[in-house]
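Quick notes on the structure that follows.
And then chain A:
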Amino acid sequence: MRRKQLLSLFMLVVGVALLVAAMAVGGASSATKKPGSAEALKGGTLKLNENSEDFDYVDPGLAYRTDDWSMLYTVNLMLVNFPEKAGAAGSQLYPEAATSFPTVSKDGKTYTFHLRPGLKFSNGQPVTAAAYQRAWERNLSPKMGSPLGVNDQFQNVIVGADAFLNGKAQHISGISAKGLTLTFHLTKPNPTFVSYLSMQWFGAIPPSTPYTTHGLNTFASAGPYYIASRTPGRSTVLKRNPYYKGSRPANPDEIVFTPNVDVDQSLLQVKSGQSDLDIGGIPPTAAATLGTPNAAGSQFKVGPTSCINYMAMNTAKAPFNNVSLRKAVNWAIDRPAQLRLLGKYAGKRSDQILVPGIPGYKPFNIYAISGADVAKAKSVGGSAIASAPSVNVIHTNTASSTNRAQVVEFNLKQAGFKVTDNPVPGTTYYQNIQTKGTSYDLAMNGGWCADYFDPFDYINVLFDGRTIQQTNNVDWSFFNNAKFDKDMDAAASKSGAARAAAYGKLDQELMADYAPVVPYFISNDRFYVSKRVKNWIYSSYFGEPYYNALSVG
Partner candidate 1 sequence: MTQFLIRRIFWAIFLFFVATIITYLIFWVIPADPAKLAAGRGATMQDVARVRHFLHLDEPIWEQYGRFVWNLIRHGSLGRSFVNRQSVDYTIGQDAPVTASLVFGAAVFWLSLSIPIGILSALRPRSVLDRVSMTFVLIGISAHPVWIGLILSYFVGYRLHLTPISGYCNFFPGTAGAQCEGPVQWAYHMILPWITFMVLFTALYVRLVRANVMETMSEDYVRTARAKGASQSRVMVQHVLRNSMLPVVTILGMDLGLALGGAIFTEGIFNLPGLGHEIINAYNNDDLPVITGVIVFSTICVITFNLIVDIAYGFLDPRIRPS
Partner candidate 2 sequence: MAALEVTDLSTSFRTDDGIVKAVSGVSFGLDEGRTLGVVGESGSGKSVTFLTVMGLVDPRSAQVGGSVKLHGQEMLGMSTSQLRQIRGSKIGMIFQDPMTSLNPVKTIGWQLEEAVLIHQDVTRKEARKQAIAILKEVEIPRADQRVDDYPHQFSGGMRQRVMIAMALINNPEILIADEPTTALDVTTQAQILRLMKRLQDEHKMAIVMITHDLGVVAELADDVIVMYGGRVVEQAKVDDLFAKPEMPYTWGLLGSLPRLNAAGGRLDQIPGQPPSLLNPPSGCPFHPRCEFVMNVCRQELPALDPSTQGLEHRFRCHLDEEARTRIWNAKKAALSAAETAA
């Protein structure tokens, strides 16, 4: 279950640097360059499974999970977009429907885009500026009731959005669309605004598309594909957009998603060629049996995600209000053992918050990364370990969680802690640990994935004590330190290399001085593709290959 549940406002703080870099490299060149070229890649039906899940919505006005977005990426025509490229190149924006990056007024509050002429939707209608205006309005309209939980992040960005959201205006006054010219009026300068526009909420949609609280299952789109049919829980079928004339790959004739497949059955289907790929990955236990990943000719693909997995410690109460005990736990935990329980190629051990690819990431080993160091744990924790109250270890009651919790509890006991095992169902689990004043001490199933490739998204979002609210907290540690808050603010205001350096130091400071969590590994996504699949290009942003680039022809 890889939900991207948070798309906070901050997620799109793509460093200004990134934007500048993108402009410098020249969007035009990356847009015209055809990735994976060759007509030979075209044709066939790409059959994709998704184990245990279905898209919740495919309507871009409502969809906001990564699986939804990885699919919408193939149907949406964005003003600015990411190219179908692996690695860092895949995170460089280029103007897609826009002729170039926008012209920005001197006060930084007016952005003007010019659209390419001749763009068409899958129903033949031309794409005009109104298509993007409609996308924004469908997102914020009270008639959509959407997108649940993200309105707050946009209503204050554009002039008039707030009034529109509250039903006081027919249109967002700050967006004007005249022919191919689209203008946004912002309430205040926002250097990350262009990055917002790469989110799948803001793809072109025909201006006549209705508002609907329950979302559309099919609609005309202007990207390489369009959704030809969808039966929730059964199938979603994409077909090549006959009117798409752009340079993005559109290799399969048809892309079929089959949801809710059993994960083991799904692997069998791929092995036997009845399916091409499970976009939800493989069963962890199968990883050891599939050969060497990413080798030439190997059907086994492993790609790093941006997800750091950690155990959170409740710093709001004893025993883990004592920083030396938190450090002791960081020494006591057997990280390799945890990883082994997750199957082969599950990820890479880590003891810090930032992950490779995030500006400022610098590997440093503060704690016992190659195994538990009981002696060190005991000496760091000292006599406080023995006098500490029993550690309430909370974990979901699945087999996998329970196994890993047992190892953690063993590690803690080795170091001299007293331990209480607290298995709970998944639904209660998050409720419990996200509520201020919770009774848990150590939570097993913590983790964070990049909403965007910026350290802010990890450090500030997770550890800013000022964001702690009554319930629904992401700061599971309830870590609240005034000095660290100040340091974070300072880092966030920087840009470019200075920003990266500042966050690198923060990452180290956090773990060395405060240790509110036990980071233990960066997870990989593990896939198995059918024999016929070619042109695998992996996006660590979606944690998926680019479906439109995959070839089964």
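Keep in mind how these were chosen: all candidates are chains of the complex that A comes from, given by their letters.
In this text, a contact is a pair of C-beta atoms (placed from the backbone, for glycine too) under 8 Å apart; a residue touches a chain by one contact, two chains touch by 3 or more; residues count from 1.
All of these numbers come straight from a predicted model, not from anything done at the bench.
**Student:** Scan 1 or 2 and return whichever one touches chain A in the complex.
**Tutor:** In this complex, the candidate that touches chain A is number 1.
**Student:** Can you tell me which positions in chain A touch candidate 1 when the two form their complex?
**Tutor:** So the residues of chain A in touch with candidate 1 come to 3, 5-8, 54, 56-57, 62, 64, 145, 148-152, 213-215, 228-237, 256, 258, 260-262, 264-266, 268-269, 271-272, 274, 426-428, 430-432, 461, 469-472, 474.
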